[in-house]
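A single protein chain has been omitted from the complex, and every remaining protein chain is retained in its original position.
After this line comes chain A, so read on.
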Amino acid sequence: MIELEGLTKRYGEKVAVDGLTFTVRPGIVTGFLGPNGAGKSTTMRMILGLDHPTAGDVRIDGTHYDRLEDPLTCIGALLEAKGVHPGRSAYHHLLCLAQSNGLPRQRVHEVLDTVGLTAVARKKAKGFSLGMGQRLGIAAALLGDPRILMFDEPVNGLDPEGIHWIRTLMKSLAAQGRTVFVSSHLMSEMALTADHLVVIGQGRLLADTSMAEFIERNSRSYVRIRGPQRERLLDVLHQAGITAVESGDGSLEVDGSKAEYIGELAARHRLVLHELSPRQASLEEAFMRLTAQSVEYHAHTGVSAPPQRWGDDWKRG
């Protein structure tokens, strides 16, 4: 069990993590979701005692991380950065970690086998692909057979087969009664693995809910309507007691209503419709709506205005 209480991290003026309070429970996979730069990795580093919190507290099974006497049998972590000396072999990397915690040497062979790196155990880590590096990190996390597992973006760089493998692995680890805490910036990925969801944006807690509840609340179904007589259409819908919301591109969106009913309504009033389509908002959209206010790095989707005449831009330059 991981307990966070008002956990805060400031870098000068910038607040990376802002008063996070939540609990990660054993027996289930808890997804830790947020856009890039939301503070997921910083939070995980503070849980592991690598970064000192500016304020607040975080405890592992009731203890501070630096007070753990058997850290690797308590918690295993895969951090975003590779954290491996490129000149050291996978075997020696795991061996030095095992020795630092007095773990039997046999465990090194076991975890290498678990992640499928036995064949390359004596090869230097610098020759590893992104996916192999990720597997080595997972092997290090599993080394102490810990009660708590933390994975920072574990599917990064894995191929579909590897992604499937890690999903199954996380679920089976949770089913054994372990605490599994996984960060990701992909809602779709979390929907497949997590039982519980913690969403943060700009360091603040946005949601702490079960996955089922999140899906129920956010899988919004709506009908998209487009027609040339927009004002008339709005009036008709209004009279029928249906609230329509205007979406950006001039179409209307009606929550929950049946497309058939709206079509018949339009026909009765002799209204032309160009589009009438039932839609289902994806969880990804729900996640984006939730974090829209807190995305730190917005990509600029609009292209800059084209030059008036051909060659204008370079003549000016």
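Note that a residue touches a chain if its C-beta (ideal position, glycine included) is under 8 Å from a C-beta of that chain, and two chains touch if they have at least 3 such contacts; residues count from 1.
One rule holds in what follows: contacts and distances are computed from a predicted model.
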Chain left out of the displayed complex - its UniProt protein name, from "Urease accessory protein UreD", "Formate dehydrogenase", "Response regulator" or "ABC transporter": "ABC transporter"
Which residue of A:E110, A:D195, A:D208 or A:E253 touches the chain not shown here: A:E110
Among A:D66, A:E216, A:E264 or A:E284, residue touching the chain not depicted: A:D66
Contact partner of the left-out chain, one of A:S129, A:S188, A:Q239 or A:S277: A:S129
Residues of chain A (touch criterion as defined above) contacting the omitted chain: 1, 25-27, 45, 48-52, 61, 65-73, 77, 79, 81-89, 92, 95-97, 99-104, 107, 110, 113-117, 119-120, 129, 131-132, 135, 140, 142, 144-147, 158-159, 161-162, 165, 168-169, 172-173, 175-179
